[in-house]
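Questions regarding the structure given below will be posed in turn.
For this view, one protein chain was removed and the others were kept in their places.
Coming up: chain A.
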Amino acid sequence: MTTTHSLAAEHLTLGYGDRTVIDSLDLAVPPGRVTAIVGANACGKSTLLRSMSRLLAPRAGRVVLDGKEVHRLPAKELARTLGLLPQAPIAPEGITVADLVGRGRHPHQSVFTRWKDEDDEAVAAALDATDTAALADRAVDELSGGQRQRVWIAMALAQQTDLLLLDEPTTYLDASHQVEVLDLLTDLNRSRGTTVVMVLHDLNLAARYADHLIALAGGRLHAAGTPDEVLTEDTVRTVFGLDSRVIEDPVSGKPLMLPIGRHHVRRPDDARSAAG
């Protein structure tokens, strides 16, 4: 199986109640790459992700996976190709890491099948890939935030999908755990070719870790492309309503955004010319 699955939104309109959140959006997810969706709060990032994994039916338009409309695919068939880690998944009290990761096997099982060797192998591979094998028999509730997030990613990996969607996988994590999770996702993408699509809050981490950036503003696609193309001072102003300076990140060579607020700015002229 190759990872050249195509996932795209066509004229997609989404909303809750009488509120329209995403308005006639067209976008394509590059296969085998890491894509990050960025945008201001409540701009529809999570809504878009939920709809791409069929959790939310579109008002108009469609989400297409390999030429088929996802909202018409059988639930389990879709779940074998496309996995989603929601923002706040719930771990049942006392559940062990191995059990939780095992639940990722759901789309590969049916009411009448027993647990198979390949299920054990998938769980073990997911634990190994996320470096959580040593935690297998521990209860999920007693883990640190970073460990817990790795375990949830392991659950999504046990699902063995070629596309993995993640809704803010780094929220509530401290700096080192954020980097740890993003490094892990990059490893998955590079070693297995998994297509990763994630909503990220932190623009600079998004620019560093994504091959492809999608910036949403007001329910519409504002810009899409490489971080260099998308993360510009103009984009930051339009998408976030924020003045900024974008320089080259001395660590990664990717763009780095420095916000300009009302305080702690040397002088407008200095700030503009600071990084030359």
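Criterion: contacts are C-beta pairs under 8 Å (C-beta built on N, C-alpha and C of every residue); 3 or more make two chains touch, one makes a residue touch a chain; residues count from 1.
We adopt the following convention: contacts and distances are computed from a predicted model.
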{"item": "\"Universal stress protein\", \"ABC transporter permease\", \"Carbon-monoxide dehydrogenase small subunit\" or \"Rieske 2Fe-2S family protein\" - which is the UniProt name of the missing chain", "value": "\"ABC transporter permease\""}
{"item": "Listed residues A:D26, A:E69 or A:D128, member touching the removed chain", "value": "A:D128"}
{"item": "Among A:G94, A:G145 or A:G225, residue touching the chain not depicted", "value": "A:G94"}
{"item": "Touch criterion as defined above, residue of A:Q109, A:T171, A:T186 or A:T226 at the omitted chain", "value": "A:Q109"}
{"item": "Residues belonging to chain A that touch the chain removed from view", "value": "1-4, 16-17, 30-33, 50, 53-55, 75-80, 83-86, 88-96, 98-100, 102-104, 106-107, 109, 111, 115, 120-121, 123-125, 127-128, 133, 136-137, 139, 159-160, 162, 191-194"}
